[in-house]
Structures are given as structure tokens and as C-alpha cells.
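A single structure is presented below for examination.
Only a part of the assembly is drawn; its chains keep their places, and the rest are absent.
Chain naming follows the written order as A and B, and within any one chain the residues start at number 1.
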């Protein structure tokens, strides 16, 4: 292992947040290219299944995480219960914030068709979304947090699945339209 | 599964028949949205859920999106903007509007599924959360300069000291239970055989009043009361039903 790889591993071990290549280069007094090479070496050593720690590219930088295989043992040791999965309302609200950010609460409500106060509050409490100012009408504006990217294993928001894959197929759309209209025609029949 | 498949029969003032038919006739303007009490549709839906005893989540959310879209269209009809003529919403336009809303919602519903799965698959990775070693912490303190305003803490404490006004939380987390409103109604009826709704409950907040009206519907259904209202928005006179008409005491 090169000296620079060792330094980078040290820094990632100590840093409470993922660190960008740029910051790593500044701290290690190396070029970004050199840091990228060092990370490549680390990536091999810390590939999934090799050690108890894995290298992850998340939240706009690099970070170390424990191997998922030891999750249960870790929760026993740290007395940290598993966080509950996202509820349907939370997942929908999070999807809207993730794709439309920055987005206001009324807009979330408009899309979901129901007020989403409690989903917004619990996502904020979990640290997955955060307020980032107010709209001109005073509504709170939300965006996803750095923690969101970390917990979802995303190196950046551009790693979210392409939204076009959620476009309804023309068949679905036609089907829905026809069903709405067909019901009306039934009435026209005697 | 879509809302159009929802097996919900309606018996409303202006319409009797299945829900999907109602949607269609509204879209075709055979019934004006202005005449349709959307609240009744919701009540019918809730009763339908009670009967079925199970909540088909997907249908329920689509139903809500649909009702919300109808409410928005209706409020647009009721409150035309000054420069705009009362908008004649053509059936095709209404279909397109509703479709657009439903499709938009579906898109995020599907994205939500992907995100929830991803959250699940990533939960095994745990990150370290430990204080910096002492030698680094010391330097951090020495390098620190004032960047935060202590008044922000004072303001936050002030917010926390403020006891929330009742109305405010009521729309965030409804605190009015139908059961308690039923009890309140029966309490009034124990001492009197009839009362005026506004005199009795006019001072309650809007949510409490609304739930009390639901309570009236429930008591009416059980045959415990009848009521009179001469004109729309006029006073409501609630009367205890004559005892032998009570066939089922709740």
C-alpha cells in the first residue's frame, strides 16, 4: 500500500462525512490525479467481501462504511435498533423532494393529493430532507440532505434513477383514459 | 388496479350509481361539479371502507388524488378569477386534467417504490460516528471564531416556550375524535329533546364542528335523531327521535 493510500485511508477513517477528492488532495498535499490513483488502490483492498470495512462513493465524496454482513453484530454492540423502513407516505414525499428539489410543502401536497405534514416532519426528523429557505409566499422549501445521499448510497443526485423510467407507458395512459370515458358511455346506453 | 375499478356504490342527492360512473358523468358534464357534494362522496367511500374492512392502499391513494383534483376543479369553478370568464371546462379538458394529475402522482408513487427498496438495500452499511482524537479536537477549538449569533438560540427557546394555539395543531394532527363528539351530542340530548346546532356548537373550532356534523350523520343513521334545516347554510335544528323509532341503540 502506498503512503498516499495509507494517508487517504486515515483521513476517511477520521472524517465524520464523505470527503471529496479535492479536499483529500489539499490535506494530503498531493494532486487530485494522485489521490484518484490512491483511491483506486484502496477500492481494491476495501472491495465488498474483503475486509470488515468497505470504500463507498457517496454524497459527493468518499467514505468508509462497515460491511453489511456485520450489521446485526454491530447493532447488538452499539445497542442501536434498526431504523424502521420508509412508510409509503414518507417514500412518496421523499421521491417528490428528491426529483423536484427545491420544492415547497404545498407542491408536495398538490402532487400527493393529501396534506403531507407528518411525512415531511418525519423525513426532516430523520435528517433525510432539510429546509432550505422560504418561497416568496413564505412556504418552507425543502431539499434532500447530504445524509440522504449517504444512506441511499448515492454519489450524487445525478445517480438517482432516470425519472423518465417512471413515465407511464402510452398503453397505461390510453388504458386509463379509456376507462374513465368508457364508464360514461355505459350510461348513454338505455 | 385503478380507481376506475373501485367497487363503490353511491347514493347521493344528485346521483345514484357506481363511483366510476359518477366520474364519467362529471367529466361529460352531465352533472355539474357545482351540484356535487364531494364530502358525500368521501363519506360514502369511508363507509365503503368500513364495510369492506380492508384498505386497498393503492386504490385509496388514487381515490384521494382524484377527489383532490375534483376539489381543485370545483374551487376553480366557484371562484373564477376576475379577468377570466367562468371557465367552461369541456369534458375532454377535464379528462386531460384529471389524467395529468393521476399520471403525475403515479410517477412519484413508482419512484417512491424504487427509493424505498434502495433504502432497504443500503441500510446494512453503517458509518462511523466518533469524536475526533483529542489532539485534533484541541486544534479545532483553537481555530474557532464566532460565526453563530446567540440570539438565534434565544429565538429558538422562545419558540419552544410558546404554547401552541389549539387550532393550529388541530389541522396538523386531528385531535377531535368522532367518539367524543358522539358523546357530546348525546349529553346534550339527555337534558333536552331538541337544540340548535349553532347555539350549541357554534363556538367550537371548524374541525370540531365538522366532526360533530359527522356525529349527527351517525346518530341519524342509528335512528337516534332527526334534524331540520329550512335552507342551505340556515340554522340546523336537531331533534331527539321518538323513542319507539329507535331500533338500534349505539
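We take it that a contact is a pair of C-beta atoms (placed from the backbone, for glycine too) under 8 Å apart; a residue touches a chain by one contact, two chains touch by 3 or more.
These numbers come from a predicted model, not from an experiment.
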### Task
Each chain kind shows up once here, so list its copy number in the complete complex.
A x2, B x1
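The definition used in the following text is that only the chains that are shown with their structure count from here on.
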#### Entry: Centre-of-Cα separation between chain B and chain A, whole angstrom
30
### Of all residues in chain A, those that touch chain B in their complex
13-14, 16, 54, 56, 63-69, 71, 74, 82-83, 85-86, 88, 91-92, 94-96, 98-99, 110-115, 117-118, 150-153, 161, 163, 166-168, 173, 176-177, 179-187
### Message
Help me check something: in the complex, which residues belonging to chain B touch chain A?
### Response
2, 4, 17-18, 20-21, 23-25, 27-28, 30, 57, 61, 64-69, 95, 98-99, 101-116, 118-129, 132-133, 136, 171-173
